[in-house]
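Structure below; questions to follow.
With one protein chain withheld, the remaining protein chains of the complex are depicted in position.
Then we have chain A:
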Amino acid sequence: MTTTKNPSRPSLPIVENFTRRAAVKGAFATLGAGAFVAAISPLRQAAKNTTAAEFMQQHYTELSPEQKADVIARLEAETKEKYGADVTIADDRPIPGTKFVYAINLSVCNGNGKCVEACHKENNHDRDTNQSYIRVIEMPKGTMDMEKGSTTYTGTVPKDDKFYLPVQCQQCDEPPCVDVCPVKATWKEEDGIVVVDYNWCIGCRYCEAACPYHARRFNWKKPEVPAEEVNPDQSYLSNRIRPVGVVEKCTYCLHRTRRGKLPACLEACPTGARVFGNILDKDSNIRWILENKRVYILKEELGTKPAFFYYFD
């Protein structure tokens, strides 16, 4: 210790080798700073993947039409550059007077999993992890307790003693995922679809913790899709290839349904178990089912008010 030992006046220690000590300290501080810069050098790689325009981009709801056009042009160019695919990214908006609702006939669903596969392809999910927005639970007959079910079932379906429960985003009317988001990166649109601005999400995954239906997925890595397999019909809030580090979810295929088509999972279903439509349309199939079948919703006690119904014949 070279500090002065004067307890009553603890001020700057004036010692003969003050300058030398200062120089030594400065050298160590420089060394430490240099080592720190070296340690975080992988960040340069990450910075290369984020353009200034992307960094500065405003929230979806605050973009002017011109800004939106610029963003979409940039995203299309990036998809070409990174994935080698020519894609069109639209900005599909809700159709006035529409409220989308889904229903599944569990007496008919046989657990073949075609919906899971169709979702995977339609929504440009990462190929390695075989991601999809739909999970099918194989349940023993005689119980509604999901704990007795299995999402990893194998073998020929349907099995005699089992029924099959596909679960995807329930597009809740009281969505807990939307409430918890600290940055309003996710919200409910007028047609009932809960969407995510993938360019605004900060990746905290609070919504994933809040969702009672395991409907949300996180991009733990950059999604990989071969150029020839990329679905080029895309929408900004829907199936465009998501960036790494953000949360994604089922959007009832809004890039299809807002253009008058049916969701990919419904089209792929060989059993006809799936029914989709506009609940505000009195003549729709879905309306007839909700009025005439004994339908139920998942985890009703949580008060999330799903726009997704199940029924048995």
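As a convention for this text, contacts are C-beta pairs under 8 Å (C-beta built on N, C-alpha and C of every residue); 3 or more make two chains touch, one makes a residue touch a chain; residues count from 1.
In this section, contacts and distances are computed from a predicted model.
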Query - Protein name as given in UniProt for the chain not displayed, "Succinate dehydrogenase hydrophobic membrane anchor subunit", "Multiple sugar transport system permease protein", "Polysulfide reductase, NrfD" or "Aspartate carbamoyltransferase" - result: "Polysulfide reductase, NrfD"
Query - Of A:N110, A:N219 or A:N278, the one touching the omitted chain in the full complex - result: A:N219
Report summary line: Of A:K114, A:K188 or A:R205, the residue touching the omitted chain is A:R205
Requested in this report: Specify the residue from the set A:P94, A:G113 or A:G245 that touches the hidden chain.
Outcome: A:G245
Query raised in the report: Can you name the residues of chain A that touch the chain not displayed here?
Result: 1-3, 7-8, 10-13, 25, 32, 35-36, 39-43, 45-47, 50, 55, 59, 135, 137, 145-147, 149, 151-152, 167, 176, 179-185, 200-206, 208-214, 216-222, 243-247, 299, 302-304
